[in-house]
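All protein chains of the complex are present and in place, except for one that has been dropped.
To keep things simple, chains are lettered A, B and C as they appear, and every chain counts its residues starting from 1.
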Amino acid sequence: MRPEISRSRTWAVAAVGGVAALLTAACGSSSPTSTSNTASAPGITASQVTIGSTQPLTGPAAPGYSEIAPAANAYFKYVNAHGGVNGRKINYIYLDDQYNPTSTATQTRKLVLQDNVFAIFQALGTPTHLSVVSYLNSSKVPDLFVASGCNCWNNTSQYPDTFGWQPNYTIEGKILGQYIAQNFGSKKVGFFLQGPNDEFGADGFAGVMDSLQGKGLNVDSTPAYYTPTAAGAMAVPAAIAGLQAQGVQVIVSFSVPLFTAVAEASAAGLKYSAQFVVSNVGADPPTLAGILTGGSLGKRLPAGLIAGTISDTYLPLLTDASNPWVTMFKSIEQTYASSLPWDGNVEYGMSEAYTFVQALKAAGQNPTRASIIAAIQNSHWTDGPGLTPYAYSSSDHNGYTGVQMVTVNATGDLTTLGPIETTDDTASGAINTYSGAASTPPANGIPSD
Amino acid sequence: MLEVQELSVSYGAVHALTAVTFAATPGAITAVLGANGAGKTTLLRSISGLVKTQSGSIRFNGQELVGKTVEGIARCGVAHVPEGRGIIEELTVEENLRLATLWCLGRRERERAIEETFALFPRLTGFRRRHASILSGGERQMLVIGRALISRPQLLLLDEPSLGLAPLVTAGLMALLRDHTVGTDMTVVLVEQNARSALSVSQRAVVLNLGEVVVNDAADVVAADSNLRHHYLGF
Amino acid sequence: MRATLRNSTLVRHGLFFLALAVVLLVLTSFVFDPYTNYNVTEVAIYAICTAGLTVLTGINGQVSLGHGALMMIGAYTTSVLLTWHPDLPLILMLLASIATTGVAGAIVGLAGARLRGPYLAGATLALAVALPQVPSHFASVFGGNQGLNVPTPSPPAFLGGDFSPEQWLAWITLAAAVITFFVLANLVRGATGRRFRMVRDNEVAARLSGIDVARTQVLAYIISAACAGLAGSLFAYWVTVTSPSGFSLNLSLSLLTAIVIGGLGSLSGAVIGSFILVYLPVWTGGFASSLNLSSNVANNVPLAIYGIVLIVAILVFPRGIAGGIASIARGAARVIPSSRGPTALPAAPESSQ
Partner (left out) sequence: MGLFVNITLDGITNGMVFAALALALVLIFRATKILNFAQGAMAMMTTFIGFTLLNRGLGYWWALVAVLAIAFVLGALVERVLIRPLQGKSELNPVIVTIGLLVVLEGLAGAIYGNSSRGFPPAYSQSGLTIGHTKIAFSHFDIFILVAVLVLMVGTLALFRATTLGLRMRASAFSGEISRLLGVRVGRLLTLGWALAGVAGALAGFLVAPTSSFSPYFMDLILVYAFTAAVIGGLESPVGAVAGAVGVGLALSYVSGYIGSDLAPLGGFVILIVVLMLRPQGLFSFGRQRQV
């Protein structure tokens, strides 16, 4: 008998356990609060999320920008060392495209077809990323936080899986233009742009012109263009000489750092003391100084060369030691990427990585490609390093919505000029002063849900 | 004194020279004769080091030449005038001459030797500073002979100097050659297809056929042997 | 039957290329994953272009450092036509690209027929650098530096829903490659090829035997450019964006490198060279990333290895890899005289010398 009883009890226990297991499994597949990880999407395993990116690690856009992906990766390493996201480590593969659209196209195919990434993250450059945005959307690969301010990323009907992150060039241009109209009303304004027919230069130009037109300003509306190649760099002095010949006094520059540096150096060579107003992407002082002075070697150039340059920012100033985001990122940089300089590119890369972790968390225990898109569109994140809120919604894939004007001071650091301002990318959209409070990072440095 | 012993040369599977043995004495012209492809040019090129030899030895005044570099052999006093008038067309006539003096003559001797050569070939004087490319065939031959003699060689190797020249010019050249050889300590090896004119100035003759020596005798004996002439020399 | 096989180059080549086509069809359909198909497509594109370059440089003796620019003309022909008439069939795009590039080749060839050796090299090098500036300047037609987007050709519906676009493009490209090689192999074996080689080996002799040297050289240029145009058109579909940066001097130099490393003057060398062009960077990149190096070193080691391979390959195989294989085969044939002789090498229907 005994054995009988014993056996029946065993059966009972087994039955109860089995039901419980079934219940757990059922919950796991339907509820994000479950604790078991599955390979829920391409690039996602129980223990890892693989994401990919194309970056100008070499070539004409490499100065400065080549630090962005390593900086983002440093933040991911920090997150991984602290348990990852829902127990998954982030594996970030970034490939060199040399800022060459053809190479972007082939490298992106490799990431999607060979490395089987979950999403493309932080792919850098307007002309480069435009070559793959259709492919990614037709393949339903999330294309998150393109490292470029082109308005084109905000196109929810054609590119439902693509999201911008930084304020787009038109938003930025409008605020830069307003500053010029208010402060340099009597001067002749000209343009130095990447282009022609480059969305980066064109969007910025459009934004600045929105704010300048109809205000009786003296504007030379034929821009000087540069090509972002080695050959293009050689032609810059002649282009700057052309602006000088036109009597331009304020040069609005939508240029990558190397070309900002060459342009300012050319002007100095011509003893042409125009006021440079440069887009954020081409104005990071440590990057410019690095290019101009040759790092450890050269004497610093005359302070007048980059000092006085006017630009804008949408992240806290690098030198603001009282800002908790700055101190946090700086300490992560020192631990996980000590070979990188502390500059705007590193801050950019880490801030964007922070947003990605926010999105990945919001996408649930077992994220899918659709769930991360939905999570970003429905996000109303209040914490983040940016000065302004994100614009994300189901009809808007723009990221930050505004900037604060800055200038390079005599010691080569940035100081702010006035309040944070927000606007949209329509010609008529008003520019408003933003008065929301700045957020502070979570204690462990990893976004909470 | 040039002594070639058991010299063999091959290009891949083709044997160009097989166990060639002969000697050439100073103060005399030794003609090397034979049909096209008999190995005459190969013989000269192996003496001056341009062709790698397979076996055998080439001794000149007791020195072994096999294994030396081309320029090393030239500096032993061997002047080789290659087939097809080896002048450097892009240099001037004077530069062509000067080039041959650089390793063997002192600065002052050099200028004198150049003047002497122009005196020997007055026709070249007018082209002194012109590119050698404008010279006629005969003038080119004067230039190469002059250039060969200017370095005062002890062994002169001439490859087909009469090729393409008018008979009168050839005769003049041959006479000049004899005048500069007989009674001096210079050894001359003259490769010729034109056996008749070669034999007229030579003291000895070596006849090659398919890379082998078939006759090695005094020049007048060879010239007199009508059977030999008929078989190998074509006149 | 056997006699026909041996005597008619056309029939023998026809059978060979038919067999090749079947093998490729099986491989791309059942063996390769989409990424392999994507890479094989690239190999085929380069093979088409390098086959044309082989005819020009290897067989006719005219150096070109500017074939990347000719590919660019083909790519832009397709891309511009597609932006105007997106619905035109793909075959029309390919033919149009062959035509425009052929015309461009005639112009380059006419100018080039006056030039020799390093001067021709210099002129074509300058072409390779200068021509990409045209689309970057005339942005309204050519899209500037950003270039023109090209839609990936979608496979016809009857192939089923899960038939990947990569596989479809691989089919198209490999078909184009097989046809190109069939045509060129016959051309090279025939009277035209003989004329090309005579001009290469001795212009004066060719002229004396009644060959119009300039006309022959221009013809070689046209044939070569037509191949580059076809390759360029397929390249546009493959990359999906046609921008000047895709046709840098690097591309032109790589194409030349491919034919020399592969084996100058041999069509099989063009295929070998194209394989190396595509797969060597993949292998060196994989090797470098397995070493776990710092980023500067990791980014650059593949480049350095690539260069070393180029140098060593030329030093070890001065006649290219196809030449090296041929001489090893000849050596083997000499050691074992009873084994099949050179006639047993249908895979190399070139015979340059």
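We adopt the following convention: contacts are C-beta pairs under 8 Å (C-beta built on N, C-alpha and C of every residue); 3 or more make two chains touch, one makes a residue touch a chain.
Because the structure is a prediction, the values reported are computed rather than measured.
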| item | value |
| --- | --- |
| Chains shown that the absent chain touches, full complex | A, B, C |
| Contact partner of the left-out chain, one of B:Met1, B:Cys104, B:Leu120 or B:Ala171 | B:Cys104 |
| Absent-chain contact - pick from A:Ala268, A:Ala374, A:Leu417 or A:Ile431 | A:Ala268 |
| Selected from B:Ala31, B:Ile58 or B:Ala74 as touching the chain missing from the view | B:Ala74 |
| Residue of C:Ala106, C:Leu159, C:Ile314 or C:Ala329 in touch with the missing chain, whole complex considered | C:Ile314 |
| Touch list for chain A against the chain that is not drawn | 57-60, 62-64, 66, 196, 224-227, 230-239, 241-242, 244-245, 258, 261-262, 268-272, 290-299 |
| Touching residues on chain B - with respect to the absent chain | 48, 50, 69-71, 74-75, 79-80, 82, 86-91, 95, 98-100, 102-104, 131, 133, 147, 151 |
| For chain C, residues in touch with the removed chain | 57, 63, 111, 114-119, 121-123, 125-127, 129-131, 133-134, 136-137, 203-204, 249, 253, 256-257, 260-261, 264, 296-297, 299-311, 314-315, 318-319 |
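The working rule: only the chains that are shown with their structure count from here on.
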| item | value |
| --- | --- |
| Chain contact graph, described as a line, ring, star, complete graph or other shape | other |
| Chain whose average C-alpha position is farthest from chain B's own | A |
| Rounded Å distance, chain B centre to chain C centre (Cα mean) | 51 |
| Inter-centroid spacing, chain C versus chain A (mean Cα positions, whole Å) | 39 |
| Where chain C touches two or more other chains at once, by residue number | none |
| Interface hub residues of chain A, defined as touching at least two other chains | none |
| Of chain C, residues touching chain A in the complex | 33-35, 38, 42, 129, 133, 136-137, 139-140, 143-147, 149, 151-152, 166, 239-241, 243, 245-246, 248, 294-295, 299 |
| Partner chain C, residues of chain A touching it in the complex | 57-58, 70, 96, 100-103, 105-106, 109-110, 113-114, 126-127, 130-132, 134-135, 138, 195-199, 227-229, 231, 339 |
